[in-house]
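Sending over a structure as structure tokens; questions will come in a sec.
A protein chain is absent from this complex, but the other protein chains hold their places.
Let's turn to chain A:
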Amino acid sequence: MAKKTAPRIASKDKKATDTKPKKQQKAAEPAVEKLFEENEDEWEDESDGEATKPTSKKAKGKKSKKAAIAPVEDESSDESEGGHGFDLDLARLDESDSDSEMEDADGNEDSESEDDDEEEEIDVDDLSIGNSSDEEEIAATTRVRETINNKDALLAALKRIQLDTSSSVPFAYHQSVISVTPTADAITSIDDDLARELAFMNQSLEAARRARTLLRKEGVPFTRPTDYFAETVRSDETMDKVKAKLIEEASSKKASAEARKLRDLKKFGKQVQVAKQQERAKQKRETLEKISELKKKRKEGASSALGATEADDIFDVAVDNELKSAGKKRSFSAGEHGNPNAKRQKKDTKYGFGGKKKHLKSNDATSSADIGGFSAKRMKSGGGAGPKKPFKAPRLGKARRKAGAGKR
């Protein structure tokens, strides 16, 4: 049905607009709009006869106003005529070897189109003759770039090819969704990649949701079952690469985060260290001050009364007391850590930290009388309980040892 009416309307609409000179097109646009609206109505109800009449009347009216170039076509021009026109058009295309129509959108293209528009009405035979002169003439007049927006022709062309996507048609037939709001509204700046892509995605997401509900209503399978395997658009290799890239990205992100953490920690650790050092230096300074103070005191008070050695001892005790009172934190043995374990204590007594070390290892009366470690049995058996030693030759005298060494 649509096909039948399409060529006819196309030709009429063209007449309506093409007879106007180019410059007047803008002024005449309201009329074109009206036409356009009526056309739209027509698609809605799809009854060709009633709807075409007003448009054709309008077209006729215009024709009478403007000097009509073409002979007036009858309203009852049938399908064959339209078809014929197209055949001719195609034939002309085949004949004309020139590439002019296929050329890109340069300035002389609109002139071309004007040509063609008129030619369609005039005659097919005139085409080849009048082509060149017309072209030059119009090219001269259209130096200033004027663009074409022949809405009627566009709509006619649309009508010729349009698929029915109205709500009466099952959605699965076309599967196209038109968004409710223009996407451009959601985009503030076209250069903002993230926002732009988000807007596009939202448009598609909305469409997907709507499509899913519609398709489910119609009972069309939407979700792919998990056990349905088939060739995919992107190959497995590509997907592997994609996956590898994702993993790499994630791992690098993680690594960088960790590195940052470490760096921060280091920075913080350094701060702590510096603080500690400062504290230590401060304490050292304090103790030194105290010592010097004590020295002063001693020089003032006690130099006359006591002997030199006694005074020294007193001084040491005084220093110890001072230090103990001042630097309780610094004492390792009984500080915040509590008493060290028994082993440590023993070792401390033996090797340092408390007590006199002199003559510690030498025997005295009690140790020499102590025979706890002596075993007569072991002595007799030659190491019965202890580890058995292999027989060892007694050490010879020096001369004989030397002689032996020389022999060897």
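FYI, a contact is a pair of C-beta atoms (placed from the backbone, for glycine too) under 8 Å apart; a residue touches a chain by one contact, two chains touch by 3 or more; residues count from 1.
Please note the rule applied: contacts and distances are computed from a predicted model.
What protein name does the UniProt record of the undisplayed chain give, "GPI transamidase subunit PIG-U", "Anaphase-promoting complex subunit 5", "Brix domain-containing protein" or "CST complex subunit STN1"?
"Brix domain-containing protein"
Of A:245, A:284 or A:402, which residue touches the hidden chain?
For the chain that is not drawn, the touching residue is A:245.
Given that one chain is not shown, which residue among A:221, A:338, A:372 or A:397 touches it?
The single option touching the absent chain is A:221.
In the whole complex, what residues of chain A lie against the chain that is missing from view?
Interface with the chain not displayed, on the chain A side: 10, 36, 86, 89-90, 93-94, 97, 99, 101-102, 104-105, 109-110, 112-117, 120, 145, 147-151, 153-155, 157-158, 160-165, 168-170, 172-184, 187, 190, 196-197, 199-201, 203-209, 211-213, 215-217, 220-224, 228, 230-234, 238-239, 241-242, 245-246.
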